[in-house]
Structure formats: structure tokens, C-alpha cells
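Every protein chain of the complex appears in place save one, which is left out.
We call the chains A, B and C, going by the order they appear; numbering starts again at 1 in every chain.
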Amino acid sequence: MSAFLATVKRDLLLALRRKSEVLTAVFFFVIVTSLFPLGIGPEAVLLKKIAPGILWVAALLATLLGLPRLFATDHVDGTLEQMALSPSPLGLLVAGKILAHWLLCGLPLVLLAPILGLQFDLDASALGILTLALLLGTPLLSLIGSIGAALTLGVRGGGVLLALLVLPLYIPALIFGAGAVEAHIAGLDASGHLSLLAAMLALAVFFAPWATTAALRIALE
Amino acid sequence: MQWNSVGEFFAMGGYAFYVWGSFGACALLMIAEPFLAKRRLSEIRKSLIRERIADELEKQQQTP
Amino acid sequence: MRQSIIHWFRFASPQSFYPLAGRLIPWFWAAAALFAIAGLWISFFVAPTDAQQGEGYRIIFVHVPASWMSMFIYMVMAFWAGLGLALNTRVSAMMAQALAPTGALMAALSLWTGALWGKPMWGAWWVWDARLTSELILLFLFLGFMALQAAIDDPRRADKAGAILALVGVVNIPIIYFSVKWWNTLHQGSTINLNKAPSMAQTMLWGMLLMALAFWMYSIAIALVRVRAIILERERHTEWVKHAVE
Partner (left out) sequence: MLNVSGLACSRGERRLFADVGFSLAAGEWLHVQGENGSGKTSLMRLVVGLSPADAGEIVWRGEQTPSQEFRRDLIYLGHHAAVKEDLTPLENLRLAAALDGVDLSESDALAALIRLGLRGREELPVRVLSAGQKRRVLLARLLTRPAHLWVLDEAFNALDVAAVKLLGDLIAGHLESGGLAILTSHQPLPVPGGKALVL
């Protein structure tokens, strides 16, 4: 367990030394969501209707932005190799890295979403559902994304390939995440969406680090 | 048999474009794909035969 | 028991699989042609005109088999890839690689015929119907698998990475399918369903079944042709390959 926490600490410390890389994803999220009203027009009814979709798609792309770096820098400088040979299970270290990625690229989006939601005229309860859905959904995005990041490690044109591999797998998270807010706005119960999102998260917590570890060992061969 | 003439058959009750577009695309691609796969196979075969000929020529030159 | 296991593993080596595939291919082509002739006969000359959709419904005789095959091929591809990963048998990984383009082709055909069906029936080339959307995502999964394998130079690493991706895809396909379906019903999409649209007459079912069999035999034959090419490409520096081509 200490090795897990050490990995989280290490990646957070590294991000602290290179703040710009973390801020890129957050700025991207803020700017993209702010561009949509400018492109579509300030009609409150329409904006309210498309808000969940826009916020979720922006969150999806912002998470994707940080993914190529998840393992690439450690791969280049050889520290990933040391992790693979460490007495601690690689899966544990990988889980730590995924958690750090979520803390850096996912959690800021969750915290910013209610503020950005105000731009789209969402009321307080809808903002609450949006935040809750993102809280369940963004770790899922980090977990699934880590598999893609490991598979495309050190591969030609890795960034574009990563998007092609990962985005289709993100669709269920998008559907249920945005669906929860939409259902709530339409006056329906959002708990079904949220519990399905939670179920997928539980599934991913078990399988994604395992698949990522297997992919990393292959990439290091 | 619901067709009274060849023309009627090809007209497909007004849906000719859609029906023949679907069946035609399937036929076209399912003829093209084996053709491409066979060409891939024959290309690697040719290259292997070329290599064997080169091997033999090399041997002949070494033992005049 | 032990004997038979060894017997099967013998065909898992490229050297013995190559001639075996060569002998099997003509049979599968012949079967594909026979099923296709029978299937086409039923689809155009036996199956009656549909009361609601006229002759346009005949598209299902290629649309449904293409959809079935695209999903089935993904499963089979993932099975071979997983087997290759678990047992380290080279031929199974090559088999997975050989199936992917055909799977993508089937998904593309399913989308194309779906669009040509949709235009006269729904008045639009594309509707966000659950099946069509899932099929589109399936096409992306095939393309991702092919792109990943193409991007990795070392064939053994490409096999293993592709296998993990295929297995992750297999876990995800049902989740994707049900999520898309749920999304579709929530948004009150089309009420006409492609697959059970006409009251399924017995002859139609037969036609579809025969066409599906034709597509199936075709897929096996083409995959075997391609796997033979892959075997030669990858094993070209071994002794047996030098003697395999005369």
C-alpha cells in the first residue's frame, strides 16, 4: 500500500514541478465549453438543452489530452522499466499512476463543472447531478484511457491512435453521464444513470489496472 | 414468382437504386477483397521465389 | 486425450497450418458460392413482396447477414487473439490479424446497406438507431485494432497489444450496445426496427439464413487466404518457407 501512495505522491510532485502541463487540460475544458455558446448563440433554452452533452464531451477530450503523457515520460527516462522490475506489484504502481492522473486531470474538471454549468443556465439541482455524474465518470475515463495509453506507448503516431482506440470505449460513460443530467432536467429520476455509471466504474477499477499492466509489460519487451 | 418481366425485376418496384446499390456494393467489395488478398499472397510468393533464384545464382558464382 | 491434444497443437504451427489452409480454401469458396446462389434465389424469386415496404425490404438479405458477421467476426477475432496471448501460439495471432479487415468490411457493408435501407423507409440516410450506432462503433473498434497492429513494428509485440485491445473490446461491446440502446429509447428514436420490420415470413428467414451462411463461408475462405500470406511474410527466413513455394 505504501508503494501505491508513493506513486501517487511522486506523480503529484512531478506535476507540481511542471504546472503548465496540468493546466493545459483544465484551460482546454474551460475554453471549449465557453466557445459553444459563442458558436450557437445565447438562447437560454437551447443552451440548457445541450449543456450536459457539451460539458461531457469537453471533459472527455480534456482527459484525453493528458493521457499520452501518463506513461510516456516514465518510459523515455527508464523509470517505467525500474517500476516493472520493482519488488512491488506493477499493478499497484499503475493504479497509483492512474489515481494521480485523475487527481490532476479529472478532479479539477469535476470542481469546475458547476461553475461552467452556470454559463448554460443550469439550476442548482442540475449542477449537483452534473458534478456527481462527473465525479463517477471522470475516474472511469482515466481508467479506460490508461489501457489505451499503455497500448500506444512508444508507438508511431501514438496520440492520434490513442484517440481512435479510447474514444469508442468512452461512449457508455458519455451516454450515462450526460444522460443523468438530461434526465434530471426533463424531470425524470437520474439515479438509474448514476448507478449504472457507478457499476461501470466498479468494473473498471478491477479490470483496467490489470489490462494496463499487461499492456505495459508488452510495451517494455 | 412475382416478376412479369425482366424490366420489372430490375426496377424493384421503384426501389432499384437502393436494392441494387446494396447488393451491388456487397458484390463489388466481396469480389475485390479476395482479389486483393490473392494478390498479397502471390506477391510474397514471387518475392520468395526471387530470393531462391538469387540464392542459386550466388552459389553458381561461388563455384565456377 | 493426451494424443489428441498433441495432434491439435501440430496444426498450431505455421508450417503445418499453411498447407492445410491451402487444401481447405477451395471447399470454403465452393460452399460460399452454393449458399450465395441458393440465398439469392430465395431473396429475389421466392420471397414475396412485402405489404408495407414493397421490394425495398429485400435489402435485409444482405444487411442482416453483414451485421451478424461483423459482430461474429469480432468475437472470433478476440477469441483467436486471446488464445494467442494465453498459449503463445503464433497461428492464432495471425488468424486474428487476418480476420480484422474482413470484419471491418462487414461492418462497413452493414452501415452502407443500412443507409440505403433507411433512406426510402425513414426518409434519411442516417438515423441514430441503436443498431446502426452500435455498428458504427464496431467499425471504429475494428479500425483501431488494425491501426494499432500496423503501428507496431515488432510483429510479436503487435500481436500481444492487439490481443489486449480485442479482449477489452469484447468486454465493452455488450456495455456499448446496451448503453446505446438505452440512449435510443430515452430519446424516442425510430420506431421501425430494421430486423423485425416485415412480419418475418418463413421464406425470408430461410433466405437470410442461407445468405448468412454464404457470408460465413466467404469470411472463412478469405481469412484463410490472408493468413497464408501473413504466414509467408512473417516466416520468410525459415527453412520450410523456402521449400513451401515451388
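Note that a contact is a pair of C-beta atoms (placed from the backbone, for glycine too) under 8 Å apart; a residue touches a chain by one contact, two chains touch by 3 or more.
Treat the numbers as computed from the prediction; the structure is a model and nothing was measured.
The residue touching the chain not shown here, chosen from A:S34, A:Q82 or A:S195, is A:Q82.
Screening A:L13, A:I31, A:A186 or A:A199 for touch with the missing chain picks out A:L13.
On the side of chain A, touch with the chain left out of the figure occurs at residues 2-3, 6-7, 9-10, 13-14, 17-18, 77-79, 81-89, 93, 220-221.
Everything below uses one rule, namely that only the chains that are shown with their structure count from here on.
Annotation: 32 Å between the Cα-based centres of chain A and chain C. Between the Cα centres of chain B and chain C there is a gap of 18 Å.
Between the Cα centres of chain A and chain B there is a gap of 44 Å. Not a single residue position of chain B touches two or more of the other chains.
The touching residues of chain A, counted against chain C in their complex, run 147, 151-152, 155-158, 161, 164-165, 167-169, 171-172, 175-176, 179, 182-183, 196, 200, 207, 211, 214-215, 218-219, 221. Of all residues in chain B, those touching chain C in their complex are 1-3, 9, 12-15, 17-19, 21-23, 25-26, 29-30, 33-34, 37-38, 40-41, 44-45, 47-49, 51-52.
Residues of chain C that touch chain B in their complex: 44-45, 48-49, 54-56, 58-59, 62-63, 66, 101-102, 105, 108-109, 112-113, 116-117, 119-120, 218, 221-222, 225-226, 228-229, 232-233, 236, 241-242, 244-245.
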